[in-house]
Structures are given as C-alpha cells and as structure tokens.
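One structure below.
Only one protein chain is missing from this complex, and each of the others stays in its spot.
By written order: A and B. Residues from 1 in each chain.
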Amino acid sequence: MTLARVDELDDRLVVVNMNSTRRGALSPELYATIGEAFEAARNPRIRAVLLTSEGGFFCSGGDLNTLIERRKLSEAQRKEKIDGLHHLIRLIRSSPVPVIAAVEGGAAGAGLSLALACDLIVAAEGAVFTAAYVKAGLAPDGGLTSALARVVPRPLAMEMCLLARPVSAERLAAAGAINLVVPAGETEAQAHALADALAKGPRNAQGTIRALVSSGYELTEAAQLDAERNAMARLQGGAEATEGISAFLEKRKPDFSK
Amino acid sequence: MTLARVDELDDRLVVVNMNSTRRGALSPELYATIGEAFEAARNPRIRAVLLTSEGGFFCSGGDLNTLIERRKLSEAQRKEKIDGLHHLIRLIRSSPVPVIAAVEGGAAGAGLSLALACDLIVAAEGAVFTAAYVKAGLAPDGGLTSALARVVPRPLAMEMCLLARPVSAERLAAAGAINLVVPAGETEAQAHALADALAKGPRNAQGTIRALVSSGYELTEAAQLDAERNAMARLQGGAEATEGISAFLEKRKPDFSK
Partner (left out) sequence: MTLARVDELDDRLVVVNMNSTRRGALSPELYATIGEAFEAARNPRIRAVLLTSEGGFFCSGGDLNTLIERRKLSEAQRKEKIDGLHHLIRLIRSSPVPVIAAVEGGAAGAGLSLALACDLIVAAEGAVFTAAYVKAGLAPDGGLTSALARVVPRPLAMEMCLLARPVSAERLAAAGAINLVVPAGETEAQAHALADALAKGPRNAQGTIRALVSSGYELTEAAQLDAERNAMARLQGGAEATEGISAFLEKRKPDFSK
C-alpha cells in the first residue's frame, strides 16, 4: 500500500496525494514524497503544486506511536527529527510556484501546519481545523504558530492552540483565512481549477509575488517598499512583462506558456 | 469599600475582581491587586487567571482627575507613572498560565488595553470597546496599539483610536478578535468554564503555547520555526507529554493534575 504519491497533471501541475487509510498521518514516506514534489516543481514547465488527499481527510499530523518513542532520544536528536518536518515546511514556503491545499474533511496537528503553509486553501463544507497538541502535553510545530499569526487574530489562535477547539472552514473563511469553501468531495476539482488559472499566468512573476506577499508580513513598510521596487524593476525588464503588457494593449489574451 | 480583590477559586484559578462602583477605573489599589494575582499565579497549582468585574462594566481605564495632576510632573516622572501600568501589562503578557478576560458591559481606555492583553476574551452581548484617548488629547497606552495590531486590521484600529468610535463585541467577534459573545451577566460563568477546561490541561505546555502563539506575531517564519522546534523537543521529554500521549494511545482521559 502506498501512503503517499506524487503525480504530474497536464504536464503543468505537481499533485501530492496523501493516502488517508491512516487519515493522512505524516510518515517518512510522506516526507519523501513531498520532497520529491518540490524537486519536480523546480522544472520550469511546472506551474503549481497541489496538496491533496484520498479517503476524506487532508492530514492528521504526526503519529503518536512514533512520538512516544522520541522520549528515548536525546533533546538534540529530537530537534533533528522536528527539523525533518520543518524542512518540508520550508520547501512549501520557498516554493518557486504557488502551492494550493485541498482540505477534505479537516486537518489536524502538523497536517494543519501543512495546510496553512500553503498559499491558497480550498476546504470542504464542514471541514474542521484542529491544533490538538496541547492534549498530548505538546506545543505546535511545523510553523503553525507562525502561519496562524499571518492568518487569524491572536485570540482565535490562542483558542485553537490552548483549548484544542476545532474551528470550522466556514468560520475561517468568514475571516478571510480560507479562500474557498466548497461541497464535500469537490475540493480537489476546485483546487485544480485554481491551479489551471495560475498555470496560464506568468511563472516568474507569480514566484516573485508569493515571496513578496509573504515578506509583507515580516518586514517594515520601509523595507517592503524597497523589496517591491527591486522586484518590479527586475520584472519590468523581463519577457513576461513584455508579453503581458503587449497583450493588454493589443486587447488579446497573454500567452505565458513559453 | 474595596475597589478590587483577588480570589482563588477551586484552588486552581486566580480571579481578579474589579469593583466597578467607579466602573472599574484603574487605581493604585487595582494595580496592587493585579500584581498580587500574578504573584499567586506562579504557584504550580494555579492554572489560569481571570480578569473580571462587578457592577456591569469591565474597566473604564485611568481616572482623568488623576491624569490632570500629571501636568505638574516632569516628563521623566510621567514616564515612571505610565511604566506602572505597563508593568501590569507585561505581567499579563508574560503570565505562566493563560489569562482570560470576562468583559461585562464594555472596556475603555487602559481597561481596553487590559482586556486585549489577555489570551482569551469573553464578552457580553452589546458590550462596547472604546479607545477614547483622543478625546482627552492623548494617545493609547497600556500596549493597546500593540494588541490591536495583533487582533484587528489597520483601518479598524485607526477608526477606534483616531475617532474614538465604540466597537461592539459582535463586530469584533465576527473578525475573530473576541472568542465568545454571551448574554449579559454570563461572562464570568463562561470565562470560568474556559478556565476549567484549561485547568484540566498540561500547565507547562500551555505556558509554552501562549508564549509561542504570541511570538508568532513578532518573529520571522524562520526564527519562529526554530522557537517551535526548541519548545517541542523540550516538551517531548517531559512528564506531561508522557501522560498525554500514553492516555491517547490507551484511549483514556489524560490526568495533568500532578
């Protein structure tokens, strides 16, 4: 049985499919698959990465049977294990192309970290987002507290992390924290539709945009203005801008496929 | 007449009760009481601090009769006075256990600073949150502008602080900035219920979580990932994790009372 696999779709998208006979629990195999996906995404014909799942639940995070074994490790060895997960999060956050999560059923623990690390999030109606680390005497990892700070107000982030309260896709969407809530079973199709729209766009500009939007939450206004200026001056000299602006002035659709 | 008092409830909670015959105005006595509460919270059996009030209004902030006297002080002396309030805010923000505000009626000025410094906020239906410093020719203190930045979008923070517009609990809750809106008269009971839920949880992990959630709004993603890794590696080696994970695997409720 394969626990996770990576596919390419239409020669333009990389799809990470988390098998959820184990509700998409994180595993060394899944780590390897995600690593493989972002390796593939470096190919210029790839325009987006999709994180999706089979079996009705996005990802339930780490396996507690594995975690209990970590007591036997030294603290330094435990840090190494956690850095394995954090390497995946850094791959998502530094992806050259947009990353979309299709959250069917829900996401929990490090599965929630994975979902919120993505640029765009499509969730099924009634999907629940849970950070239940506290129930196991633990604190969030996988960049969850960083992502929550960029996505929800502090009282809601505290509620999720201190009380392990499941939060619905609908409540998150109302706050602008999720892009799209769709009927159950349709998240992957809708995420593909978003990816198709992205795939028609300018790959280099999109990569620059996702980095700029991300740094907006970290830099001062002054530093971010300079980052925008440098990015814009570079992009204005590129082939994508020539095509994009020309198409606009010629009232035709731009062709960014080259 | 006592203007504020601190109680212990069920041997696990510290409750700061702001008497509001003066609508819970801040006073040296209240400062001392809050200081006493956080001193008490250092005891390992204490699991949460509640800020609440009697008389139907959470806290109306500083007393303008006192403020007008400050003109006679030097600027350095005025800074010392303000640092008295800021010391309270730092006590709340660095509390070892979660802090919950039960906002009956409303909160104004430094009373709003107190409420928003808390981790979780329960408010009564129709309660109003007001930052009216501008009406007195002053600017917010007590960390209000820091808290607002972590809780609401900038245009709303500007509206509250520049125009002194009262904002309803309902509007803040819709944005995720307040955790729970309940019928008038029920905020304290509901805040107790949240505190009871917290009191059943792992004290050390909860203290770590509230610090991590807070730093998420301040650190870069890279620095926050490292903070999460260090916290997780430490907690994985502790007694709370052993109990929490064991209980999960044994399908029983964890006992974090020890």
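The rule we apply is simple: contacts are C-beta pairs under 8 Å (C-beta built on N, C-alpha and C of every residue); 3 or more make two chains touch, one makes a residue touch a chain.
None of the values given here were measured: they were computed from a predicted structure.
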item: Residue among B:Leu120, B:Cys161 or B:Val182 touching the omitted chain; value: B:Cys161
item: Contact partner of the left-out chain, one of B:Ala136, B:Ala189 or B:Ala239; value: B:Ala136
item: Touching residue (missing chain; options B:Lys79, B:Lys200 or B:Lys253); value: B:Lys79
item: Candidate in contact with the missing chain, chosen from B:Gly55, B:Pro153 or B:Gly207; value: B:Pro153
item: Missing-partner contacts on chain A, residue numbers; value: 98, 119-121, 147, 150-152, 174-179, 194, 197-198, 201-202, 204-206, 208-210, 212-217, 219-221, 224-225, 228-246, 248-249, 254, 256
item: Positions on chain B contacted by the hidden chain, ascending; value: 64-65, 67-68, 70-71, 75-76, 78-79, 82-83, 86, 89-90, 93, 133-146, 148-149, 152-159, 161-163, 171, 174-175, 177, 214, 218
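FYI, only the chains that are shown with their structure count from here on.
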item: For chain A placed onto chain B, the superposition rotation in degrees, Cα atoms, nearest 5; value: 120
